[in-house]
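Read through the structure below, which is laid out as structure tokens, and then see the notes.
Missing here: one protein chain of the complex. Every other protein chain is in place.
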Amino acid sequence: MTVATGTLAERYLAVRSLTEQLAAPLSPEDQCIQTMDDVSPTKWHRAHTTWFFETFLLKPHLDGYSEADPLYHYLFNSYYEAAGPRHPRPQRGIISRPSTAEVADYRRWVDEAMVRLLGGEVPRAVEDLAILGLNHEQQHQELLLMDIKHVLSCNPAKPAYRTDSRRASEVSESGSVWIRFDGDRQAIGYGGDSFAFDNEGPRHEVLLGPYELSNRLVTCGDWLAFMADGGYATPTLWLSDGWAAVESSGWSAPLYWNRTADSWELFTLAGAREIRSDEPVCHLSYYEADAFARWAGARLPTEAEWEAAATTVGAQPDAADANLLPAGALHPRPAKGDGLEQMFGDVWEWTSSAYSPYPGFTPAAGAVGEYNGKFMVNQVVLRGGCCATPAGHVRATYRNFFGPGTRWHFSGLRLARDSR
Amino acid sequence: MTVATGTLAERYLAVRSLTEQLAAPLSPEDQCIQTMDDVSPTKWHRAHTTWFFETFLLKPHLDGYSEADPLYHYLFNSYYEAAGPRHPRPQRGIISRPSTAEVADYRRWVDEAMVRLLGGEVPRAVEDLAILGLNHEQQHQELLLMDIKHVLSCNPAKPAYRTDSRRASEVSESGSVWIRFDGDRQAIGYGGDSFAFDNEGPRHEVLLGPYELSNRLVTCGDWLAFMADGGYATPTLWLSDGWAAVESSGWSAPLYWNRTADSWELFTLAGAREIRSDEPVCHLSYYEADAFARWAGARLPTEAEWEAAATTVGAQPDAADANLLPAGALHPRPAKGDGLEQMFGDVWEWTSSAYSPYPGFTPAAGAVGEYNGKFMVNQVVLRGGCCATPAGHVRATYRNFFGPGTRWHFSGLRLARDSR
Amino acid sequence: MTVATGTLAERYLAVRSLTEQLAAPLSPEDQCIQTMDDVSPTKWHRAHTTWFFETFLLKPHLDGYSEADPLYHYLFNSYYEAAGPRHPRPQRGIISRPSTAEVADYRRWVDEAMVRLLGGEVPRAVEDLAILGLNHEQQHQELLLMDIKHVLSCNPAKPAYRTDSRRASEVSESGSVWIRFDGDRQAIGYGGDSFAFDNEGPRHEVLLGPYELSNRLVTCGDWLAFMADGGYATPTLWLSDGWAAVESSGWSAPLYWNRTADSWELFTLAGAREIRSDEPVCHLSYYEADAFARWAGARLPTEAEWEAAATTVGAQPDAADANLLPAGALHPRPAKGDGLEQMFGDVWEWTSSAYSPYPGFTPAAGAVGEYNGKFMVNQVVLRGGCCATPAGHVRATYRNFFGPGTRWHFSGLRLARDSR
Partner (left out) sequence: MTVATGTLAERYLAVRSLTEQLAAPLSPEDQCIQTMDDVSPTKWHRAHTTWFFETFLLKPHLDGYSEADPLYHYLFNSYYEAAGPRHPRPQRGIISRPSTAEVADYRRWVDEAMVRLLGGEVPRAVEDLAILGLNHEQQHQELLLMDIKHVLSCNPAKPAYRTDSRRASEVSESGSVWIRFDGDRQAIGYGGDSFAFDNEGPRHEVLLGPYELSNRLVTCGDWLAFMADGGYATPTLWLSDGWAAVESSGWSAPLYWNRTADSWELFTLAGAREIRSDEPVCHLSYYEADAFARWAGARLPTEAEWEAAATTVGAQPDAADANLLPAGALHPRPAKGDGLEQMFGDVWEWTSSAYSPYPGFTPAAGAVGEYNGKFMVNQVVLRGGCCATPAGHVRATYRNFFGPGTRWHFSGLRLARDSR
């Protein structure tokens, strides 16, 4: 199931329902915890996505709509300065009320109104906002899973988000293969007429030299070799800010790796388990990805190289084997073939590209113009989606971004190099 | 009802039941919030007091006792170094599991075992530990109320802990009266044979000059006069560290005072309401109490002066009009008479005494020796109990203590001066 | 006088002598002060540039060279991990010894040895390192001036670095003019055979759309209009991280602007004086430059646009009117004409380009490879040099970089926009 089928109201209900399914395994207490500034409580995600529809769709566009609670406008605004003052982000975890039950009521209240709104004749501008709202909610579905993973990992009991009955298949680690691309003049960025975020455009041409990408993601086995070679103890492998982060944060492995007597254990959404050498390494900062690439005598791809390669080979996010949210793994899986594998799903791939506006970029008008543009500094672009990305959400042109020192997202890397 | 009646098992169940009654109005979400390092979640108080009985009573003294959950030993140890490593205090609010329901199970599990233990023949040492555990739980009952007040106050909705149908009676502010005491050689400290904390002894003599105490607590009306006279803007009224706290914290009124258009509003456990000029001012730091006394041309009493006065006039914490927890006000009340009023209950009264060991003080042996002694630095003594202190808990010799910059407890002051 | 004339030894002595001239007005106390982590004491700059020659030239390449003092190797290493452990940067200001006199001795010791080394037959690799060392010292000449400006500005007496007898000429503010460039396929980056830093290459082609640049820098008059229009109080003008910086740092004007009764005063290296509306605004963060451009309905140029424009019009850093260090102004000056003015000198111009490696970039081998590459994250590129840049140091391809929140450098901006 993807966002693209059914009427707009049906698509609306499908997306909204998925959020509730994702929250379902969590207790009221689980849903109100914030373990670091970057993490939001589950309950907050459920309310904030609802606030988005209420603020940008219902209040301006549904006659007779009655606001659920005036305080929610303050509590559940994330960062929209144009929408007024808001509750401070680091204090989302101290809000016991509204309760999870009241948040569920809020969702129902807004859903009923939205169905009313979308059931009538819908002007194009409203439809666009609704579709933006659905894509926004999908982003928060992924964030909800990232965030609750952090929350549960901080609990000394290391509880699982859900149990996982799958047995690990036999490990069959094969070497990686370089795949060559000619580069030259390439068009990147979204130019179609379906939905895309404003930061994906305008479509424009770039010049690329010939380059090569690894056919698969870097694995835990690769990472263990980096660690064994002193990767975390060799400052010359690191960017200066990266080395400072290693020292101040005491990093000696990716996030969620815990040393056991003779190996490493991984905390996953299915609880703690042994590491598999053939699965993609995950929960890396940009600094770590960059240092690994340097150690490996390679580099990270630029976002243009990544996009041009995905387009060239015709990689599709809705391929049957794409490890996105519907696959149910909630963790990256080993590569299977020799083609350009794992481009979509598994882990968000760090590129070497700073998150900057494309030439000619203009943010949308109004408060939703704050959606992307104002974050275009101090961030790095990631591409391709991950095992927590909802169906129908990611594209070849999709630009995700995080600060270079963050690690709680499902992030990994693929190596690149210049081609002679 | 006080701790002093019934069999030990009955007293045990009465105290334990009161904790559950105090938590009853709170949702699971309310019970897992920590709004600052000093505050513990309600759920944690309920579990930690249970851990105390499990660790110091059941494990060493009840044959065949089976530990509820080994992880609880780590999670719910507060500060007992001798009892092993423990969960960091500032992170008590990120523990969604065990849930409130599981904590209730934990309490039942331990209660059943405790009733077994106390139902048999109980050696004196075990009885002493049980009574210590009950007094410990009473301290946490008060802390639970202080802490949840802070939690609720941080919520923009300012929800009430419980509604309060009492109408404020007519304000009838009368002036205060000085009451003289001769001082001289006075015995202070606990010397009886009922329960008292180790820090209340040994009983010993001190020399006091003649002094006077105000017959009543300082009121909100008094405090408004201090504020109107620039009290919070006059550095020479303050201790050096106090003035630094005013500047760095931006204090301009007691905690929980919020300015309205033309007056001040108070956040109470019954929600926000207008201030009453005749009620005792509450939620002060030591620095504020000290500065007020200097402004008033007076000083704070020493703890010895307070105790000698209470003993001299025969003030009793179980007097009918004492505003302790059973009175149900959960807020200090105006004074009614001309005697030495409000010595017990209403607000903890800041003294000028640093929290130091009495001559000859020796902590109890074993882990419970960490109960008091190790905090005897950087703290100031408060006396007399407050509106959240359980019945039977406070005494004339009782020494409470907090850091001089803290304000979230029910703290106020009574003026003193030398007598000519 | 520029680096480019004379024998290598003569050029060496000329550059070294300029450093001492710049330090000459400063007392021993002035020279050992560090007012923030980013600032280094004058004495440290004098010693560190000397350390560079000693470490990378004399020790490996001059037979019989005897190290001045083994401790200096620790004290005066800036950030070269490959050169061993080093004194922490934020603690450069607590080193009273070696004294300024001993640092002068150190410089002489190394200069004598360098003259010996450069007087003989010099292998190409050594010559390259010597030229790198001279360019390195020129960078520190500029830093020395930036840093001492901050040091003196923190002194309540606001002392001048040197007096300035020039009278401000009449203000004649003229409007700015847009100058159009075609863009398209443009080669940027250094491709010549003289000296350039590794980060300036490889030369490569980029695609640019048609664009326009303002003929002059943004002025203080422009900036006052931005401020008068609430520029510092309008969050929607700012990048998210920029607005956070405004709020946490309390910015309401550029660095070194101080409000007077009816206007603004500027702290300059010649002391405090009134602002001139026609002089370029200076000491801006990237966040401020970006917000101003948004407010003005324009944007910042990319570094490729800046370089292509400079090349197109044939702007030269050694033009007679370029306001670089030899001009002696030590402050930006008003524009005079209608052409593409002020491209070199006056202020470093913020571009919108994140500081990233050019395609095919490879750092130099060995410790000097740490010179540039490891800083290629979290920084923004500035172009064109400033009034403190030594002669012969800057080029059209020169890439300077600072963090987006820093302001103590001589930084300003020039507006750009897409051309229809």
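In this document, chain identifiers A, B and C correspond to the written order of the chains, with residue numbering beginning at 1 in each.
Keep in mind that, in the parts below, contacts are C-beta pairs under 8 Å (C-beta built on N, C-alpha and C of every residue); 3 or more make two chains touch, one makes a residue touch a chain.
Please read all numbers here as calculations on a predicted model, not as lab measurements.
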Missing chain: touched chains present in the view: B, C
From B:109, B:197 or B:286, residue that would touch the chain that is not displayed: B:286
Residue of C:17, C:155, C:316 or C:362 in touch with the missing chain, whole complex considered: C:155
Option touching the unshown chain, where B:6, B:25, B:209 or B:337 are the choices: B:209
Chain B residues touching the omitted chain (full complex): 79, 81-82, 185, 204-209, 235-236, 238-243, 286-287, 290, 352-354, 356-357, 359-360, 370, 374-378, 380, 404, 418
Missing-chain contacts mapped onto chain C: 27-35, 43, 71, 74-75, 87, 91, 93-100, 151, 154-157, 159
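The criterion applied here is as follows: only the chains that are shown with their structure count from here on.
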Chain groups still in contact once chain A is set aside, others held in place: B | C
Chain centre separation (chain A, chain B; CA means) in Å: 47
Distance from the mean Cα position of chain C to that of chain A, given in whole angstrom: 38
Chain B residues counted as touching two or more neighbouring chains: none
